[in-house]
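For this depiction, one protein chain was excluded, whereas all remaining protein chains were kept in their positions.
Right, chain A next:
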Amino acid sequence: MNALLFNSTLVIYAIATVLYLSCLVKTEPKVGRTAQLVLGVGFLVHIAYTVDRYFEAGHTPITNLHESLSFFSLATVGIYLFCEYRYKAYILGSFVTPLALLILAVAATFSGIIAPLNPALKSKWLTVHTVVAFLGYAAFAISFGVSIMYLIQSHFLKKRRLGPLFQKLPPLDLLDAISYRCLTFGFPLLTFAIISGAIWAETAWGTYWSWDPKETWSLITWFIYAALLHGRLTTGWRGRKAAMLSIVGFLIVIFTFLGVNLFLGGLHSYK
């Protein structure tokens, strides 16, 4: 049952991605609406999968790479659907759904077997710390997709190449605004995830901060996004510069998450 739900989600996301990508070449608004509907259905199935797993495992299912990536993907789609509803621009999906699909596909490569919970993770902090962290990551993921769109659109405008793709993509200022909104949403969550992690570390390991690779890289991520938001408020880092920084920030998020888990080891390594 659980595996079926997971595979169904994967297939539905794949269909939604194809539909969203075809929005880039097709003009009919029908395609966009269908894509939206399919993604919405996929999101519900994905929630069903996560809830089902929660009851089967008896704890929040964010304890290994498979589960974390799946939740990451779920959060990305959730926040994306909200953005699409809020900004009425389904073309954003052409750049976000492939990412959500990719994350879920990577999740599929890790074993989905429900294993007994690592004793170190048995804590009420598990839910709070991980859910908040991944919601933050998801917001950064959307900012990443939107920032890529910004760079493409800005390139078109500078080079005066105003082809069909240019016509399709949203105005620069809107992209900038969405990216900024996502960052202002994600940054407090990241901050809270780090603080809650520190408190949890104190109760579990007896120390708030132990310079474990994950902690170090999370701090780097935090500084990048802090610099980005600070720069925007003071000297006006917006537009291309902000977009590039947001892209770099997200790549470091991915490294913090996957790289640390797979290559650097440490306390946060859950294979």
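The rule we apply is simple: contacts are C-beta pairs under 8 Å (C-beta built on N, C-alpha and C of every residue); 3 or more make two chains touch, one makes a residue touch a chain; residues count from 1.
FYI, contacts and distances are computed from a predicted model.
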item	value
Omitted chain, identified by the protein name its UniProt record gives, among "Carbohydrate ABC transporter substrate-binding protein, CUT1 family", "Cytochrome c oxidase assembly protein CtaG", "Glutamyl-tRNA reductase" or "Phosphate transport system permease protein PstA"	"Glutamyl-tRNA reductase"
Sole residue of A:105, A:131, A:174 or A:198 that reaches the chain not shown, by the stated touch rule	A:174
Absent-chain contact - pick from A:166, A:192 or A:255	A:166
Residues of chain A (touch criterion as defined above) contacting the omitted chain	27, 153, 157-158, 160, 162, 166-167, 170-174, 235-241
